[in-house]
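Have a look at the structure that comes next, please.
All protein chains of the complex are present and in place, except for one that has been dropped.
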Amino acid sequence: MRAIVAHAAKDIRIEETGVPALGPEDIRVRIAFGGICGSDLHYYNHGGFGAVRLREPMILGHEIAGVVEAVGADCRRVKIGDRVAVSPNVPCNRCRYCLEGLQNQCLDVRFYGSAMRFPHVQGAFRESLVCRESQAHPVPGSLTLQEATMAEPLAVALHATRRAGSLMGRRVLVSGCGPIGALTIVAARRAGAAEIVATDIADGVLGFASRLGADRVINVAETPETLTAFGADKGYFDAVFEASGAAPALRTGIEVIRPRGVIMQLGLGGDMTIPINQVTFKEIELRGTFRFHEEFALALEFMGKGLIDVKPLITATKPLDEARDAFELANDRSQSMKVQIAF
Amino acid sequence: MRAIVAHAAKDIRIEETGVPALGPEDIRVRIAFGGICGSDLHYYNHGGFGAVRLREPMILGHEIAGVVEAVGADCRRVKIGDRVAVSPNVPCNRCRYCLEGLQNQCLDVRFYGSAMRFPHVQGAFRESLVCRESQAHPVPGSLTLQEATMAEPLAVALHATRRAGSLMGRRVLVSGCGPIGALTIVAARRAGAAEIVATDIADGVLGFASRLGADRVINVAETPETLTAFGADKGYFDAVFEASGAAPALRTGIEVIRPRGVIMQLGLGGDMTIPINQVTFKEIELRGTFRFHEEFALALEFMGKGLIDVKPLITATKPLDEARDAFELANDRSQSMKVQIAF
Amino acid sequence: MRAIVAHAAKDIRIEETGVPALGPEDIRVRIAFGGICGSDLHYYNHGGFGAVRLREPMILGHEIAGVVEAVGADCRRVKIGDRVAVSPNVPCNRCRYCLEGLQNQCLDVRFYGSAMRFPHVQGAFRESLVCRESQAHPVPGSLTLQEATMAEPLAVALHATRRAGSLMGRRVLVSGCGPIGALTIVAARRAGAAEIVATDIADGVLGFASRLGADRVINVAETPETLTAFGADKGYFDAVFEASGAAPALRTGIEVIRPRGVIMQLGLGGDMTIPINQVTFKEIELRGTFRFHEEFALALEFMGKGLIDVKPLITATKPLDEARDAFELANDRSQSMKVQIAF
Partner (left out) sequence: MRAIVAHAAKDIRIEETGVPALGPEDIRVRIAFGGICGSDLHYYNHGGFGAVRLREPMILGHEIAGVVEAVGADCRRVKIGDRVAVSPNVPCNRCRYCLEGLQNQCLDVRFYGSAMRFPHVQGAFRESLVCRESQAHPVPGSLTLQEATMAEPLAVALHATRRAGSLMGRRVLVSGCGPIGALTIVAARRAGAAEIVATDIADGVLGFASRLGADRVINVAETPETLTAFGADKGYFDAVFEASGAAPALRTGIEVIRPRGVIMQLGLGGDMTIPINQVTFKEIELRGTFRFHEEFALALEFMGKGLIDVKPLITATKPLDEARDAFELANDRSQSMKVQIAF
């Protein structure tokens, strides 16, 4: 069985790896597609991000869907031949956060393809994956496996919109229109946002943002004053989703959000210098949002019912043999939104 | 100028009435359409509801849109010829509730066509209406005036969904599929509900519910057990919108809602006997929702952007001369959803 | 080992019963005191309440504290000789509600001395109790075991106040001043209530309410108009804690609560007829509250730090031999608040 293994920055290899044994509550999934995420790109480009660094070879990948090819003795729900999307998130369900219902804050979580703990949790970019039955979610008949592979990043966006409180009738700014920002546009619209303004510094992704339903897009590299004009009368937006991880975007978000508004921080950007007095004066809430839990199943349900359409976001699919090309293509924001690998 | 005046149960008359003088902050609107609401029907059928009774002749009506035909000296925003929907709700903006932002709880509110206070507040089913400029909201070019007339009942449904907290990804039951229930289905979907089950005792309105996007409809007069099956494991729904005003509907809602779920009570039904122990055991929230405030403008925005479509709900339009027929038609749930009068 | 066993209404017996074996995660506690709760009285007086009926002999009791006399092989936290209060609540920590952090809604909960499931869960009014180590909470050195026995009913009141949202600076009505109502007065004050009005129909318990810190007490059997005067301008109270289970109290609560106020329903009273239109018009929230979870440890912490004092509530302590007298005394509201049994 082959897998995509990251050894260091710019050093990913397709390697043979063994197939783990199947426990009684496990299933084995023949992976069909894997989507390249921003964190995969961080490992590929830089060998990690912030304090999280590759310290041993690690199989990448956590956006996956496929077909069940074997089931353990105690599996009751999933059958061989089922099409499933696999959640990369395995909380312990025993620590204090899990027992408070905060599984995404689990103290002992295992998340595929992450170097946050050591030994690293090996990822899912492999031809065959053994996982727990509880991780597998059936793919509605109306969806392709490529769309189902989008359940994971969509779940991130759904979690972010739910963490923001009700968006029904709200005015929303999304800064940064990469895949997560783009999915946040879709999710915020689904959640009832009345107006969505999207910003980026690249026209390419702003075109996607428009097609996905943003009411207005602004290239803040070209016309920053168009955005800052929203700062009149203490600010315009009820909610800001900061998905760029760029300090200037957060700073401008603080400027254009209205008093008591909520800024959801999705983008990862290390230390940032922010005008904290404005947070105090306007009584803003800056709120983090991280991964997801029950939103994985919800993502499949929304897509399956046609309430959310992610197809426009899948810009390319490459075979496993061309994995390196796929990563380079994913790096190119002028033409790529989500790049998937076909296993 | 002619108006529709209620004198007593089953006694409405088309009468000539004078046009009030135009103050400096007032406008005069040539009314195009007026929608018949459940409260109008209560006055027509019964002379009132509960303790609220007709004590003098009262012009009915509070769902209206038209064209501006005169503006007062101090008006700045609205111009002659503008198409406007008129909010029937005039809070004082000075009482303690208004200054807390709860204008729909204003201690001195004037709401068109309501016998809650005496002298009654005369309504808006008249050929020409003088109102404050601040009540008039511009109708987006993409909307007909008939659709704009739906802003008021849609605002009621939007207010109810917002009062319920975030519905993003939630499982929702709507009991009672008259106009308000039907609009609540649309509003809940707009707010991100993942699943919507609608119930009624009449197949006619359930057909509307399906076309408006309910995932499933149940005729609880025919197959009540289909609904009560949702009571397993303490209940299924995250939120219930009780729009029928019927005690059995509320009782069943309490049975099928999950622990900590929210039941929004929209329907008016006088005293009801409820299993209060179940409210306690399951820690349910039973929450009232009444009228609207900023949701009136939001209703127009949602319709104008194509995010909510109310056209399927407008089942008939009758000329002013046939007002009595219009009221009788509105009474007939087998064929009517919203009946409008053309002035 | 002796225990207090309820066989039917007015038929409780002190009987010999065996001591269960000690599992590796269990401890055995020599019970010192047991407090008689309203539900114990329901079994004693009526053989149950509502649909919950005695169907086999059941040991009563769930308010208990004592001294550890044996520990299982795997116990790490508790040692022989420790003074502990024992939580009567054992959630499964595996069902969907537990994994959402709603352990008090557990689908498979075992709660001492409850006939809600069959076979009934035997209670803790016994000389020696085997329970899980995780149920045992150390008693701070500043507390007597009698005070520690109050952790359970105090936890109920703490849970109710937390379910009400922030009470900081709020105006609070408590209707019904039995032990739970009285503890709610104390808890609401601890939570920052600015004003607390307490009502009952018995002067005896109202005296307790005053001593516990109620700003004002009203005997609604004698001067109901003193309370209903609070209904002016749509109502006065931000929060109502309905601890009587009497329908008129809930009805009046609805009358005197302000718009958007919260009524917490603690009292158990079967079906009640309520003016549902007022709930709708004033957009009231009627919210259930049931038992507790993490509030048990919190109760001990508050008492241990002197932040809550329950001593005035313990009105009598009777030896086990006089258990029947203790139950009769607890029935007498003119002189009793909380009656405890010394084992």
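General observations
Order of writing sets the labels: A, B and C. Residues in every chain begin at 1.
The criterion applied here is as follows: a residue touches a chain if its C-beta (ideal position, glycine included) is under 8 Å from a C-beta of that chain, and two chains touch if they have at least 3 such contacts.
Note that the coordinates shown come from a computational prediction; the quantities given were computed from them, not determined experimentally.
By the touch rule given at the top, the unshown chain touches A, B, C in the complete complex. Interface note for the absent chain: among C:A191, C:L266 or C:I284, the touching residue is C:A191. Screening B:L41, B:C75, B:C98 or B:L286 against the full complex identifies B:C98 as the residue touching the chain left out. Within the set A:I14, A:V67, A:L102 or A:A202, the residue that contacts the chain not displayed is A:L102. In the full complex, the hidden chain is touched by chain C at residues 158, 161-162, 165-169, 189-192, 194-195, 215, 294-295, 298, 301-302, 305, 307. In the full complex, the hidden chain is touched by chain B at residues 93-94, 98-103. Within chain A, the residues in touch with the undisplayed chain are 50, 96-97, 102, 104-105, 107, 163, 233-234, 250, 259-260, 265-290.
Please note the rule applied: only the chains that are shown with their structure count from here on.
Taken pairwise by the contact criterion, the protein chains are fully connected, each one touching every other. Centres computed as Cα averages put chain B at a distance of 42 Å from chain C.
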